[in-house]
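Selected chains only, in their assembly positions.
Letters A and B mark the chains as written, and numbering starts fresh at 1 in each.
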Amino acid sequence: MRQDGRKQNQLREVEIIPHFTKHAEGSVLISVGDTKVICTASIENRVPPFLRGQNKGWLAAEYSMLPRATGQRTIREAAKGKLSGRTMEIQRLIGRALRAVVDLEKLGEKTIWIDCDVIQADGGTRTASITGAYVALVLAVQKAFAEKTISAWPITDFLAAISVGILPEEGAVCDLCYSEDSQAKVDMNIVQTGSGDFVEVQGSGEEAVYTRSELNELLDLAAEGIDQLIHIQRPFLGEAASWIEEKKGT
Amino acid sequence: MRQDGRKQNQLREVEIIPHFTKHAEGSVLISVGDTKVICTASIENRVPPFLRGQNKGWLAAEYSMLPRATGQRTIREAAKGKLSGRTMEIQRLIGRALRAVVDLEKLGEKTIWIDCDVIQADGGTRTASITGAYVALVLAVQKAFAEKTISAWPITDFLAAISVGILPEEGAVCDLCYSEDSQAKVDMNIVQTGSGDFVEVQGSGEEAVYTRSELNELLDLAAEGIDQLIHIQRPFLGEAASWIEEKKGT
């Protein structure tokens, strides 16, 4: 039994509020337990310089936490004038994860900007960001597809992310809250598709190491959690869910 | 009649959700029409260097907009590595406004950090920030007062802020939404106390000028609006409302 009464393989409660803000092409408030992230997807009619003239799109992600999303107030990165390594690492991860299920050639010369802003943090903000951002992305693309500014459906699979880790007492668990995360000897983030394939596996011993069999146990837990997350996301995708289901088969 | 059917002196709908996030000592989501701002107040047990050893507290404010709070996505100031002049101007205004109703000597060597993060913008974000932040401030101080980490009640009056302006057709109006704001020839922000005194009057002709009688008309509209805003804030202040009422009389 975990400190909040969950079983090892049990997710926290997940809630998704679509269309959370009015301006973005796609927007979602995702809550995973007490972690809450506003995820928006914005479509811009141009691409970064390195892609110009290739008739191909791009997807870029940015991540931030409000100063008082956390127990102690943190200093704004805008005030410090630079992004922390942690922020850079997370936004690179989010971008890479989502690009794995987008056929960029189908976008034309457009950039999709994903913004994940954590308004309350209780562990797993990067995985909640990916899981929420996937829904915002589908909403935005669906809108553009309906308006025919994107002419071929570009999203090729479902996608979600989860944290797993090894706790000193409870052993391997999924979806760690902050107090678990701060005790974990291994911290792993997995991004996986609806087909069960990996997009990203990132596992770090925290001043500790882990064995191959521990890794396998963590991957099993993650797979189970990802399945549930994709099940939760699906109703918010509307008819796009069936288009993605079809693509996934090819 | 204004474009959204309001009368000249009519506010947009105002909604305040207290305790919007769990970590901050005080927190509020304020909506003024489609403008939505998360306001938090955090209490820190130290003061900036220039106040050390004076047995006096401080209140500092920061303001930011999520990139997609607006119709067009804006670049994050953290990514650009510096704050815009507009942001600086607004956060200085918020801090100055709130400090006018806090007796800093009563705080002891504490800093209250006010964070205003606009999650959706439709005009009047700085005034909504002040109006919301005032409630977050009272909630935070109330908590510290209950926990006896602040020993004497420091808040000396009610406070709210409103925008007023002159439109080409409708003339003087209060609480401008974005589309009104972008046509206004004069843009004025007023911060006023429950006693009806001014804390701040900032009125700029936008490539235009205005007369003294126009100024008076705007100030009248603002006074009326501020009264209503304080009426809306009051239920969220709990028993602190009566303490403030008392102070106000002195």
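In the analysis below, a residue touches a chain if its C-beta (ideal position, glycine included) is under 8 Å from a C-beta of that chain, and two chains touch if they have at least 3 such contacts.
Keep in mind that this is a model prediction, so the values were computed, not measured.
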For this file, with 2 copies placed, note down how many copies the whole complex has. 6
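One rule holds in what follows: only the chains that are shown with their structure count from here on.
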Calculate how many whole Å lie between the centre of subunit A and the centre of subunit B, each centre taken as the average of the chain's C-alpha atoms. 34
Can you list the residues on subunit B that touch subunit A in the complex? 21-24, 27, 34, 36, 38, 40, 42, 44, 62, 64, 66-71, 73, 76-79, 81-83, 87, 113, 115, 117, 119-121
